[in-house]
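Please find one structure pasted underneath; my questions will follow.
The complex appears here minus one protein chain, its other protein chains still in place.
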Amino acid sequence: MRRHAVLWSMIVLALVMLVPFFIVALNAVKTPDEYSTGGPLDLPSGISLDGIIAFWERVDFGEKLLNSVVISGSVAVLAVVVSVFNAYALGIGRVKGRLWILVVFLIANTLPQEALVYPLYFLANEVGLYDTKLAVIIIFTVIQAAFGTYLLTSTLGGFPRELLEAARIDGANKWQTLVRIVVPISRPTLGVLFVFFFIWTWNEFFLPLVLLISNENQTVPVALGVLQGQRMMDATMTSASALLGVIPAIVFFLIFQRALTRGITAGAVK
Amino acid sequence: MRKRLLAAAVAALMAVAGCGGSDEASDPNTLKLWHFEGPDSAMGVAWAEAIKQFEASHPGVKVEFEEKGFEQIQKTAPMVLNSKDAPDILLYNKGNATTGLLSKQGLLTDISDEVTKRGWDKKLGPGIDTTAKYDDRGVMGSGKWYGIPNYGEYVMVYYNKTMFDQQGLAAPKTLDELTAAMAKFAAAGITPLAVGGAEYPAHQIWYQLALTKADRGWVDRFQRYTGDVDFHDNTWVFGAETFAKWLREGYISKDSAGVKAEDMGLAFMQGKNPIMISGSWWFGRVQAQVKDFEWATVPWPGMTSGSSGNLWVVPKGSKNKQHAYDFIEITMSPEIQDKLRDAGGIPVAPSATPPTDPKVKQLNDDFQALVDADRLAFYPDWPAPGFYDAQVSSVQKVITGQIGAHEALTEMADYYKENTASVGK
Partner (left out) sequence: MSLVPTSIRDRGSYLLFLIPGGLLLLAVILVPLGMNIGISFTEWSGAGEPEWIGLDNYTRLMGDGTFWASFRHNVGLVVAMAVLPTLAGLVIAAALFDFIGKHFGSKHASVLRAAVYLPQVLPIAVAGIVWSWILAPQDGALNEVLRAVGLDSLAQNWLGDPDLALWSVMGVMLWIQVGYPVVIFMAGMQRVDPSLHEAAELDGASWWGRFFHVTVPQIRPEIFVVLLTCTIAALKVFAPIYVLTRGGPGGSTNVPSYYSFQNFFEKTQVGYGAAIATVLTVLILVLTTVFLRVQNRGER
C-alpha cells in the first residue's frame, strides 16, 4: 500500500532524526565512570540522576530557566508585534520604496553577530543596560523581527483585498483594520513566528554570553558553557545539562505546535 | 479577554526583566570573586575552603562567589573589566596573549608592592613566577607583578602499566625507551599513542619533541622574544622530523586529525592506547576513573611544556583591593596549598609534610624537580595571539598528509613572524 509506504518512510525518517537525542539522554543518565570506561555509546548499567541533580544545583538551574523563559517569551511577543506593524505597512500599505525598506530591515538578519558585539557592548554600557536582560530582549526583538517582517510582508502581499475593502466600507480606520481583520486572519502565521522566535532566542548563545555577565542574569545555554573547562569537558554532566536545557524547549514546542495546525480555516477565506 | 491576558503577561515579563538588572552597589563588606574551576577539581576544592577561611577571618565580609565558564571569561574579560560590573578579584589565564594583554591595556592592578610586602615572590620558584610578571609591552618574565598563581602544571607521559607489562616493557624514561616501546606496540598491532589532532594535544607533542633538544635560551627566544627565532634550526627540525617519523611508523594514527582532546583522554582511560603525552590536568580524572588497569607517569625527557597555573588577578576597577590581597594570602597558606595537593593538584608552596598517596607524591616530586632544573617551557601557542588555531591547523595537515613536516614549520614561522611583529606596540 502506497499510503503505508509513505507512513513508514516518514517514521523511519523521524527515528533517524531522533538518534542524537537518544544519545544525549543515554549519556545524561550515566555515571562519569561508566562514560570513561565505556565511552559515549555504551549502554549504562542503570539510570543515574546524579549528573542532572548536580548540574541543577551547581548553576542554580531554576533561576536560569526563569531567565530564559522571561527573555525568550518577551522577545517572542514583542518581535511578533513589531513584525506585524512593519509588515502591515509594507505588505498591505505597500508604502513607497518598500523593497528598499525591507532590505534595510533585513540588515538585522544579515549582519554577522560577531560584528555587533563590540558596538553593542559599548552602547549598552553607555546607556547603563550592560548586564541586564532588557538589553538582550531589545536586541533579539530587533533581530527576530527582521525575519518576521520579511515573512509577513511576503504572506500579507497576497492578503484578500476584498476583506480590506469591506472593512473600509464599514468605516474601520487602519488601526481597526489591522486589529480586527489582518491579525485574526494571519493568526496561523503569527503562531509559527511566535514559536520560532521563542526557540531561536532560547538557543542564542553568543550575545547573551557577552552581554549577560552576572550569574543571576544568565540563560540556559550560557550556563551550559560553565561545564566547558579550559582543557576538560565533563561529558556526562554536559549531556545531563543538555537534556535539562532541551526539555523546556521541546515542551514549549509541543504545547504550541497546536497553534501551527489550528488555522486551516484561514485558507478558506474567499 | 485573551488580549488582556496577553497584555498582562507582557507587563509581567517586562517587570521581571527590568528589575533583574545589576543594581548592586559597591559594598566594602563584600568580595566579588570569579573563577572557572569546577567544584570537584583540586583547585575548586581548595578555593572553596579558602573562601570559608576568608569569611571566618573577616567577620562581616561576604564573599560573592560566581562560577563562570572558561569561554565566557576568556572572551569577555576586557569588556567586563572596562565596565562597572568588574569583580574584585578573578582567575585569569596566564600568558602574553591573556594576562599580558590586559596588563598592557591598563585593566589590571600592579600588585608588586603587595607581593614584596607579603613575601609571595619568595614562595614562587623561578619559572613559576615568569607568568606572574609582565613588562610594559605585556611580555611575561620581567617587569611588574600582575597576578599570583596557586598551582603548577606540566606535560608528562602517562602509560598503561598493565599493557607495558604484557609486552615486557619497563617505564619509558628516555626518548629511546619511549620509541622502542612504541615500536613494540605498533608491531603488535596496537596504536601506541592517544592523540587529539583537533585540539591542543597534537601540537603539544610536536613542541615536546623539539624541546628534547632545547635549552632555556631557545625557549626564551621563542616565548619572550629575546632573540631571533629560526623555525628551521636543528631543534625545530628534529621535532618536526621525529613527529613525521612517528606518523609514518604508525605510532600516531592518521585518524587522529579530527579527534578532540576529550576523546584522546577517553581512549587512554579505556585502555585503547597505552600511552598519552599530555598535561597534569588529566591526573585527577585518570586517578578517579581508571579502574581496569594499572597506570603510572614519567616526566618527559628534557624540557617540557608547563608553567604556573592560571592567575589570581585584581582588576583596576576592583572596589575592595585589600580584601582581594587578603584572599590571595589565604590561598598561598600551607594549609590551602596542601588541600589543593591532596585533591590531586600541584601546589606552588606546599608544607613540608609529604602527601600520603604515592602517585600524588610522585606528581609533585616530578614537578619540583622540573622547577629546580628550570625545565618548564610554557606552551607552544603562547607567543602570538591566535597561534593556537594556526598550529592546530598546520599539525592537522601534517597528520592527514596534506603537507610535509618542513612545510608545517614554514607555515608556523610565517604566522609567528607576522603576528609577533606588533608585540609591544
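Going by the order they are written in, the chains are A and B; count residues from 1 in each one.
One rule holds in what follows: contacts are C-beta pairs under 8 Å (C-beta built on N, C-alpha and C of every residue); 3 or more make two chains touch, one makes a residue touch a chain.
If you're wondering where the values come from, they're calculated on a predicted model, not measured in any experiment.
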Chain not shown: contacting residue from A:Phe105, A:Tyr130 or A:Phe197: A:Phe105
Hidden-chain contact residue, picked from the options A:Val29, A:Ile52 or A:Leu120: A:Leu120
Listed residues B:Asp136, B:Asp372 or B:Asp389, member touching the removed chain: B:Asp389
Where the unshown chain meets chain B, residue by residue: 74-75, 78, 82, 97, 101, 105-107, 197-198, 253-260, 263, 267, 272, 385-386, 388-389, 392-394, 396-397, 399-400, 402-403, 419
Footprint left on chain A by the chain that the document does not show: 3, 6-7, 10-11, 13-15, 17-21, 23-24, 39-41, 82-83, 85-86, 88-90, 92-96, 99, 101-120, 122-123, 138-139, 141-143, 145-147, 149-151, 154-155, 157-158, 160-162, 164-165, 168, 174, 178, 188-189, 191-192, 195-196, 199, 202-203, 205-206, 220-221, 224-225, 228, 233, 235, 238-239, 242, 245-246, 249-250, 253-254, 257-258, 260-261, 263-264, 266-268, 270
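Quick note on the criterion: only the chains that are shown with their structure count from here on.
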Averaged-CA centre spacing for the pair chain B and chain A, given as whole angstrom: 36
Chain A residues touching chain B - in the complex, by the definition given at the top: 32-33, 35-40, 58-59, 66-67, 70-71, 73-74, 77-78, 121, 125, 129-134, 137, 209-210, 213-217, 222, 225-235
Residues on chain B engaged by chain A in the complex (per definition of touch): 6, 9-10, 13-14, 16-18, 20-22, 36-39, 41, 66-72, 75-76, 79-80, 82-83, 85, 93, 200, 261-262, 266, 269-270, 279, 281, 285, 288-292, 310
